[in-house]
Every structure is written in structure tokens, then in C-alpha cells.
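Pasting a structure below so you can have a look.
Missing here is one protein chain; the remaining ones are kept as they sit in the complex.
Going in written order, the chains are labelled A and B, and every chain counts its residues from 1.
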Amino acid sequence: MYDSGKIITGLIIFVLLVTIPVWYNRGTASNVPEPELPKDVKTCVLPKAEITAKHMQLLNQWRDEVIRTGDRSTLEIEGKQYPKSLMLACMKCHTSKVKFCDKCHDYASVKPYCWDCHLAPVE
Amino acid sequence: MDKNRRNFLKVAGISTLAGLGGTAVVDRLVAGVNVAHASTEGGHGAEQGGHEAAPAAHGHAAAADPNANRYGLVIDVKKFYEDPSLGEKCVQACIKTHNIPEFDEKKDEIKWIWMTNYENAFPENPNKYRDEETESNQLPIMCNHCDNPPCVRACPTKATFRNEDGLVLMDYHRCIGCRFCMAACPYGSRSFNWRDPRPFVKELNRDFPTRMRGVVEKCTFCAELVEKGQLPACVEACGESKAMVFGNLNDPNSEIRKVLKENHTIQRNPSLGTLPSVFYIV
Partner (left out) sequence: MFEKALKGNKYYWMWLAFLGFFIAVACVCYLRQYFYGLGLTGMSRDVSWGLYISQFTFLVGVAAGGVMLVLPYYIHNFKAFGKITILGEFLAISALLMCLMFIMADLGQPLRGLNVLFHPTPHSMLFWDMCVLWGYLLLNIICGWVILTAERKQVAPPKWIYFFVYISIPFAFSIHTVTAMLYCGLPGRHFWLSAIIAPRFLASAFAAGPALIVVMAMILKRVANFDAGKEAIQKMVTIIIYAAIANMFFVGLEFFVGFYSNIPGHMHTLQYLFFGLEHHGHVYNNLVPFMWAFILLFFVGMALICYPKTRKESDFWLAMGCLAIFVSFWLDKGIGFVLGGFVPTPVDEIVEYYPTLNELFITIGIWATGFFILTVLYKIAISVEHEVEA
């Protein structure tokens, strides 16, 4: 093989580069996050599995309904009316962004830009 | 493969593609023609059919419905002249309600409603011998929530749109920040977030979001309050003075229609055919 030295060095560098995520994060895997749930309210707008998987789609859908189609109908949770709103509904029960939202988002390393505009509850 | 057959297949394939594309275009054009019987006069309110007059260009189904709401505002300029503090009250109410940032540099400026001279609000109506009162006082201007908004026509993503209550709104999640709407607005009503606005909001209203950098914003007629049956913040701030009257232009019995019937009102640059929803008693 011609230039075997260069080729092998190149291959090693390539493999190291591609595997950055594996060795850079070695040993930092943490436990599955446990977001803190509200104490007094037990039901959410959707069953737990669904809201976990689809809360982002639901927020998008609320946004379109409220702003675009003018459908500002309210939601009833345990006898109380809430508007379709991140700040005025979700965060009224989940009063801590740090203990609820951030728990999973940090774990999954997703950075939703909600809070660029929306205001998290004061903690 | 036989050469003729190959050619046939090529031609057939290409014409099918062209046909599919063509019908889509034709459908769109025909759909456009059906609604596009625009009049230049374009009256306001249900009876004159102001809604039908809106050209199909901005594709909002609600406009065809004469029973829909169309919110409007009458501003009594005389009252703002009599009480110069009134304007500042309106502006401050708006700033507080919507978390509008206040920058030190004019270049970054964002404003939804602001006080200006008559000559700036109505530049198409110059007068060398203007009366002193008009000359020395200011009046409020804001988004006109046009029935036929050029900004909505210009927006390439429908991030700004006219909702079924006649409010011209923004979807900040969708805006790409191209600022075509700012060039299109003939009233200079739109502002852009040149930088992160949050550090410049003096007093946060925790019931309303701020905006992020890179999107356009403007007066919403306080859609979030109006749709709940409340009055816009600036109208509320005028209190009992009746310097601003807000209401449904499509309801012949509304207070705003009564005020319009009893007073001579003007609109900002009406010759552009935008059909503004803000009226001024001068």
C-alpha cells in the first residue's frame, strides 16, 4: 500500500472525530429525570403519556387556534377554566420551570426557544 | 427498446407533468377571479359590503362573511389637544400591557402607538396656514388594521395576517424577519426587533410574552383583551374622556358607528385603498 502511514493516521483521526459524542460524554450519563409534578392538581389536559410525547405539538396547535382562527375557547381542569396558553395555563400548575420543564429538556439536551419570549414563573 | 416507443413515453411523461402543474395554476387563478370584484371606493361596514370589496389577494375566508366582526377605533383629536397628558397615558398603557422595550438608541426603537404631529400623521394633507392648535399639539397614531392590508399581501410566510375579526396580527413564531411588511406598510406602523428586547422592558407584565430578536411587531388592537370582551389598553387609559371609542364597525348599533354617524372623520392616506379601521375626528 502506498502512503500507508498517511492513510492510517487519517483513518484514526477520522474515527476519533466521528466518535466525539461517545468519548467526550463518557461517564456523564445521568439517571432518568424526574420532573416535579404539581401537588394539588392531579389531571392534565391530556393523559400523561400523550402530554409527555406531544406537548410541543399541542402548544403549536393552541397557538394556531388562538391567534389564527380566533378560537379562544377555554379548557377545564378539575373544575377550573384555563385559556389555551403556556404562560396562563401550563405554568399555573407547573409553577417551576427549573423543576419541571428543564429537568427533561436538559437531560435530552433540547433547547426550546419558548422562554425567549414567554415569561417563566418567578422562582 | 424501440425508438418510437421511447419517444412516445418521453412525450407522454412530460405532458402529464405539465398537465398536473398547469391545472393547479389554472385552479388557483379561477378561484382568485371569482372573488376579485374589487371596488375602489370600498365602503366600510356590513351594509356597503366593505368585506367583499377586499380583493382576494390576501386569502382570508372570513372576509366574505358580513356577520363577522370588524373592529375599529375612532380617535377624537380635539380631546388629545385639550389634555396633552392623555397621549402619554395611552402610550404608557400600551408599553406596560405589551412589554414594549424602551431603548436608549433611536435606531433600535420599537413603538406600537405613539404621539406625533398632524403633518406627520397626515402628510398627504399639507396646509401652509394651519391653525395654531393643530400646529402646536400632537395626536396618537398606530397600526390602522386595514381592511386591505399591504403588509399581509407582502408577507411571504403568512406570519402577518388579518384574522376574522378584522385585526391584522402577527405570528411571531413564524416571522422570518425579512421586513418586507415594513417596506409595504404605508403608515410606518411596524417595528423590528434589531436586538434582544427583553433587557429593555422596564416593567414586565407577566401575563403577556415579550418578543425575541429578529421578528417584526406592531399594535394588535390588544387582540388578547378584545377577544375576551375587554377594551384595548389605550382606549381603557382614556377612561371617561371618550377620546378613543373602540367597537365593531360591522354592527350598525355599536357606539363606534354612532360616533361615526355624528362626526366628520378622516383616515390616514385613504387614497391608497387600504381601508384603514382607525378614524380621526379633527
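In this section, contacts are C-beta pairs under 8 Å (C-beta built on N, C-alpha and C of every residue); 3 or more make two chains touch, one makes a residue touch a chain.
Quick caveat: nothing in here was measured; it's all calculated off a predicted structure.
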Next on the checklist: Counting the whole assembly, list the visible chains that the omitted chain makes contact with.
Outcome noted: B
Checklist entry - Taking the entire complex into account, which one of B:141, B:201, B:222 or B:281 touches the absent chain? => result B:141
Item to check | Hidden-chain contact residue, picked from the options B:150, B:166 or B:209 | outcome: B:150
Checklist entry - Of B:81, B:192 or B:208, which residue touches the hidden chain? => result B:192
Checklist entry - Which of B:68, B:86, B:143 or B:175 touches the chain that is not shown? => result B:175
Item to check | Contacts of chain B with the absent chain, listed as residue ranges | outcome: 28, 57-59, 106-111, 116, 119-121, 123-124, 126, 141, 150, 153-159, 174-180, 182-188, 190-196, 213-216, 269, 272-274
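Throughout what follows, only the chains that are shown with their structure count from here on.
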Next on the checklist: Which stretch or stretches of chain B touch chain A in the complex?
Outcome noted: 161, 163-165, 169, 171-173, 196, 198, 204, 206-212, 223, 227-228
Checklist outcome for this item: Within the complex, chain B is touched by chain A residues 60, 63, 67-70, 72, 87-88, 113, 116-119, 121-122
